[in-house]
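Every protein chain but one is kept in place in this view of the complex.
Chains: A and B, in written order; residue numbering restarts at 1 for each.
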Amino acid sequence: MYRYDSYDQSMVDARVEEFRDQVQRRLAGALTEDQFKPLRLMNGLYLQLHAYMLRVAIPYGTLSGKQMRKLGEIAAKYDRGYGHFTTRQNLQYNWIKLADAPDILAELATVEMHAIQTSGNCIRNISSDQYAGVSADEVADPRPWAELLRQWSSFHPEFTYLPRKFKIAVIASDDDRAAMRLHDIGLKLVSRDGVIGAEVYAGGGMGRTPMVAPQIRDFVPEEEIVSYLEACLRVYNRYGRRDNKYKARIKILVHEIGVENYKRQVEEEFAHMRTLGLNPPTEELDRIRAFFAPPAYETGLSEDIDRSDPAFALWVDRQVAAHKAPGHAIVNISLKPLTGIPGDASAEQIELVASLAEQYSLDELRVTHAQNLVLPHVRKADLYAIWQKLDEAGLAEANLDLITDIIACPGLDYCALANARSIPLAQKIAQRFADNERQAELGELKLKISGCINACGHHHAGHIGILGVDRKGVENFQLLLGGSGAEDASLGQITGPGFSEDGVVDAIDKVTEIYLAQRESGERFLDTYRRIGMKPFKEAIYG
Amino acid sequence: MVEFLSFRDGDSAQEPAVTVEAFTGQSNATAVRIEPGEDARELLPYLDRLSLVEVNFPGFGDGRGYSAARILRESGYRGELRAVGDVLVDQIVAMRRCGFDSFHPAKPLDDGAVERALTRYADVYQKAIDDRQPIWAKRHPETING
Partner (left out) sequence: MKILTGNDLVTGDVIWWAGDGWSRQVGDSADVGVHGEDLARAEEAALRVVGAYVIDATVTEEGVRPAHIKDRIRALGPTVRPDLTLKPNDADAGNWVI
């Protein structure tokens, strides 16, 4: 894992003191709310429905046991004993006092964490693949690039007042576990003649105008990635729309001027920028890369797993993924208990996972955009002990990528922007489909719920998506089918008129019946939908 | 309170700045004012005779002026580059890094806040227009300095 040096630490420490100064100016009345709002947002502090909300970055989704423990301590000390893991590898606290925020940031800084640029019209937390470094099929660990870009994007002098927020993802596998093409810029590391570089995709995103990002370059060598991204951002900063915040994301620019035109402008700017000495030397990426060198895995380990406990065996089948090192496995920890709140974890659960990471996973864990956690380096021999501890803590749900592994935004229970409540609906769906055999029968089925058009719950990218809307003061839910945030990225289509909360659960029931009736061998729900189209589903729902 | 802030040696330009359209249409003006939607590159043929470029920030959240400033400096402009309008104390450092060397904010700035802002961060992560060495250069002095 990356560790701060004195430079990194001093930057984060300075940011804490700067924010403390800004909060003091606000509390003393020297700043109005209008003046303070952009300053607090730039540090992840929102005013939400019930209180202030603080969004903490978990850069590229990697953290240590000590960092995780600190997140739990903060939840217990300053919040109401829990935190919420988001779809962008961040953690949100829902009940923060303004006066406490600087102290919380100071505590985070002691474990090399921060809330820098987790909101605002700037470059946000760089996200990545939760299996980075441990999946067998990646060309390189994407996290050194993500860390290089974290530093490059932090306090960027030119790109802090962009037309709108800007999200970057970096992956290095053909399997896209980070919804890379639904980011403002997505980078996919590839190898060409033995040299690592990046394919670049630009103009993806969700929100009210979802777009899958087109490729704008098939290779940028690592030593030029910074200047290339500066070119991408400069064109956006200069020409992205500022007259309408709903049309201000880069996806609208790329769409309106055309991808070829955008590419040409970026190339012209890049030709200029590559001459300016903006790129760190290759030694810098090498320095960062050294932190992510594969750990010294124990060898000679057994591959055997004692499957005599059926509940454990089910959990292994669903939650454990293949690791590149013999005798090891990747453990996915579900934050989707059937009656729980997607992405929420109590201070005690956070502490437990921190301990498990330290004891069993080489002191490392990951958070996923699907709001789950990962222990990336587990010996197969330890799986049973881990499962027992997770089970005791209510964290042993076995539903990865199944219909009850629901992504849901906080919705109207917490969010000032929401039109409808996402969480109660997620809970109703989870209970309707709780039966293990039924979930297994349905197989991979990614269900994603957003409580408003901003799409934090990735509803456009759900095999089944749900969008909450406000219909004359009453919660109403639109149903979408056929989206994907993976390597086969696509956008869901709305089935038709919306539903009540119970109505949408019934509609999903019918949709799954059509799938089961029509599927051909080996087809996932998404595959069947793509083959047979919307019509049969629509007829079943509305007919 | 700080009404005007300059980091230049000597006096600041006094000539009133004209619009880009007026400037490119006449030959004798030496000061110009860029609005957010205007292309700083239109000025590149005239850099030699310019002594002042004002970049207007009608609202602090419109960041186009940062790119305009950098483009001018990257293209060799050496004259005064002044940020005017809704310029906030928390933005001065980034603007300095993009090449601005004077500031005329619509609302005067607090002296103490300016001082704290200018000295807050000992280092920077990126290479920009100013002469500050980025952290990556400090980490690899042999490579950077040969």
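Structural remarks
The rule we apply is simple: a contact is a pair of C-beta atoms (placed from the backbone, for glycine too) under 8 Å apart; a residue touches a chain by one contact, two chains touch by 3 or more.
Small disclaimer: the values here were computed from a predicted structure and weren't measured.
One chain is not depicted; across the entire complex it touches A. Which of A:71, A:96 or A:541 touches the hidden chain is settled by the complete complex: it is A:96.
Listed residues A:14, A:51, A:338 or A:516: the one in touch with the omitted chain is A:51.
Only one of A:365, A:412 or A:429 touches the absent chain when the whole complex is considered: A:412.
Residues of chain A that touch the chain left out of the display are 27, 29, 33, 47, 49-52, 80, 95-99, 341, 412-414, 416, 418, 421, 423-424, 427, 473-475.
The working rule: only the chains that are shown with their structure count from here on.
For this pair, chain A with chain B, the centres built from the Cα atoms lie 36 Å apart. Within the complex formed with chain B, the residues of chain A that make contact are 5, 7-8, 10-11, 14, 17-18, 21-22, 25, 30, 35, 38-39, 121, 151-152, 154-163, 234, 237-238, 242, 272, 276-278, 280-281, 283-284, 287. Of all residues in chain B, only 36, 39, 60-64, 66-68, 70, 74, 88, 90-91, 93-95, 97-98, 110, 113, 116, 120-128, 134-140, 143-144 touch chain A in the complex they form.
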